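This report refers to the structure that appears directly beneath it.
Only one protein chain is missing from this complex, and each of the others stays in its spot.
By written order: A and B. Residues from 1 in each chain.
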Amino acid sequence: MKPAALLKAALWLLVPAMLVPYYWMAIAAFKPVAELLRRPPTLLPQAPTSRNFFNPDWAGTTADPDRLAGILQVQVEGHGFLRFYANSLLVTLVVTVVSLLAASLVAFVLTKKPFPGSRWLFRALLLSMMLPWEVTIVPNFVTVAQLGWINSYAALLVPGLAKAFVVFYFRQAMLGVPDELVSAATLDGAGTLRTWWSVVLPLLRPALAAIAIPVAVGEWNNFLWPLLVVNDAATLTLPLQLGKMAGDLSFNPQSAAVLMAGSLLASLPAIVLFLLFQRQFVAGLQAGATKG
Amino acid sequence: MTGWRGHGRNMLIVTPFFALFGLFGVWPVLRSAWLSFTDYHATDEPVFIGLRNYAELFADERFWTALANTAAYMGAVSAIAVVLGLVLALNFGSNSRLHQWVRVAFFLPAVAGGVGAISAWKWMASSEAYGLFNSLRATLGLEPARFLGDPQWTLPVLVLVGVWSVLGYNLVLFVAGLRAIPDELYQAARLDGASRWQQLLHITLPNLRPTLVYVSVAGMVARFQVFYEPYLLYGAVDTLGGPLDSALMLVTYLFDRGFRQLDLGLASAAAWVMTALLFGLAWLNLRLIGKEGRR
Partner (left out) sequence: MVGDDKTPQLMQPAVEAFRARHPGVAVEVRDVPWADAMTKYSAALASRRGPDLVTGSTSYAIALGTKGALVDLREAAPDLARELERHANPGALRAIRRADGRIYGAPFDMHVQLQYYRSDLVAAAPTDWNGFLATARALRARGHGVAQQWGNTSWLGFYPYLRQAGGAVYDPSCRRAVIDRPEAVRALTYYARLYRELQAPTDGWPDADGGLESGAYGLMQSGTWLLSRMDMVHKGLVGKWAAAPLPAGPTGKRTAVLGGTVLAITRFSPNQKLALDFMRTVYRPDVTRRMAEAALAYGGMWLPSGRQDQIAALDLPHRDALLAQLADAEGPPPCPAWMRQDYLVTRAVQRVVLAGADPQVELGRAAAVMNRALGVR
């Protein structure tokens, strides 16, 4: 079965090939600038250094490649990498938690406690899912600019809180919640909110966990919208800062070292979390997919 | 059995969500439709100009270039990622630890993609001899290629990064789809003496159809809207299209016209044209893959 064996071998070769970008990123992060630009490049850092993360020789702004700021020292208007990291974390966590809670509540009401007109609302959500996000971006940008939200956390948080596809996802999950449980809670005197919180949410825990992951990954990596609404370093998110540095890469190859260090730090948590919670990640992304 | 007071309370409960949804989900759709018929540059009020934006759009050579590039990119990435994803799922789909780790390797870009990973690709594709790609060429005795500076390399580079990004995703979905096929079907076929090829053609593929449809359609829709890769790899101060606009895609074209040249009216028109194209694409896909084989 020669051809089959060849095919199998080729497929096996793909496995390390997929990891090459991460490997290249990692070794570049630990190479000194001089070694980084060596032609041909070294496959393993010959003089590994942590300077791209923290350079003890950094004494302020300079073009000298030996004295460039490490990624943890980079300052933009007085704010550093940790700030951008924190901003990304804040936006990701807040949007994920709030949008999931809101969507599950809305799905619960529309499915289990429908009021006159709820079907139309649901149809509106469905319709909006058929349209690509591009048709909303121009007016949303103008709205945010006119509200004076440019550079504020509001611009990063608020527009992403009402997610139609999450409502739709929870609706499917809601069909698995027995009506009897809901009516039992109502008979016990629980209002809608109490029922949702104490009865429905616990039942939805696997669904919540699953959908949380694609939503969180999407928010963490979000680049286009923040690019439009954030200029100030105070609210800059990680992808924005990395994007700025990537833009510099053509003009300034020396900056690759620090950029790769930053990229590594940005990817590492996601990679570690993924390796620890593989199954949930896979289930999550399947959830985001099949219900779409 | 909810009384009117209950209805009222429930309506109140969902109001915040729908207020936001209205403001950022519904209102923009209407507004961008309106804006697509106006001349609007963010600093003044929009001025109605009828179909002029659309006319200008269709008369703009760069729009057609973006459309052609997007179509080529989308077709190539989808075709490769679907076929390769399926082949990988067939070969690495078992529950063994080894196969699980293999799938992890493919799935990593879906999780840890984004700007950081694309920056790594940009660094690897450097036109200088210290770029990884060019050092590989050097070992083969070839001259360095201008991967990011030569229009002939643009599509291969973008397709490579594109396939890398989505392959794991397809793999995982195909594995789930394959697992859903009952083993009895295969057992029966083996008893009938069917070869592996025949099993593949007559059991696997037909039963995988829904997954195939989903993966293809969703994949194509997503690739149609590609932005990060062309923007980060080929975006420059004066142009977002790369050499000879070979990297210009529909969304980067929209971004360029709308947010760099500030022609927000035209960008809105472009967004709606894209929407129409997407509908057409999804419909076409469903017709070709969905209905086929309904004997």
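Just so it is clear, a residue touches a chain if its C-beta (ideal position, glycine included) is under 8 Å from a C-beta of that chain, and two chains touch if they have at least 3 such contacts.
A quick note: this is a predicted structure, and the numbers were derived from the prediction, not measured.
Asks: Which visible chains touch the chain that is not shown?
Replies: Result for the missing chain's touching partners among shown chains: A, B.
Asks: Just to verify: which one of A:Leu72, A:Leu121 or A:Val142 makes contact with the chain not shown?
Replies: A:Val142
Asks: Which residue, A:Val74, A:Ile137, A:Val199 or A:Leu242, contacts the hidden chain when the whole complex is considered?
Replies: Only one listed residue reaches the unshown chain, and that is A:Val74.
Asks: Considering the whole complex, which of A:Gly70, A:Gly247, A:Gly262 or A:Gly284 touches the chain not shown?
Replies: Per the contact definition at the top, the residue touching the missing chain is A:Gly247.
Asks: Using the touch definition from the top, which of B:Ala55, B:Leu136 or B:Leu244 touches the missing chain?
Replies: Once the missing chain is taken into account, the touching residue is B:Leu244.
Asks: Using the document's definition of touch, tell me which of A:Ala9, A:Leu44 or A:Ala63 contacts the absent chain.
Replies: A:Ala63
Asks: Which residues does subunit A use to touch the chain missing from this display?
Replies: Within subunit A, the residues touching the omitted chain are 37, 39, 60-65, 74-77, 141-142, 145-148, 150, 227-229, 231-233, 244, 247-248, 250-251, 253-254.
Asks: Write the list of subunit B residues that the hidden chain touches.
Replies: Against the left-out chain, subunit B lists 41-44, 62, 126-129, 146, 148-151, 235-239, 243-245, 259-262.
Criterion: only the chains that are shown with their structure count from here on.
Asks: Which residues of subunit B touch subunit A in the complex?
Replies: Listed in rising order, the residues of subunit B that touch subunit A are 2, 6-7, 9-11, 13-14, 16-18, 20-21, 23-29, 31-33, 35, 42, 87-88, 91-92, 100, 102-124, 126, 128-132, 135, 138-139, 148, 164, 167-169, 172-173, 176, 214, 218, 221, 225, 227-228, 232, 235-236, 251, 254-255, 258-259, 264, 267-268, 270-272, 274-275, 278-279.
Asks: Going by the contact rule set out above, which residues of subunit A touch subunit B in the complex?
Replies: Touching subunit B from subunit A are residues 7-8, 11, 14-16, 18-22, 24-25, 28, 36-41, 102-103, 105-106, 109-110, 113, 115-116, 121, 124-125, 128, 130-143, 145, 158-159, 161-162, 164, 167, 191-193, 217, 220-221, 223-224, 228, 238-239, 242-243, 245-247, 249-250, 253, 256, 259-260, 262-264, 266-267, 270-271, 274-275, 278, 281-282, 285-286, 289-290, 292.
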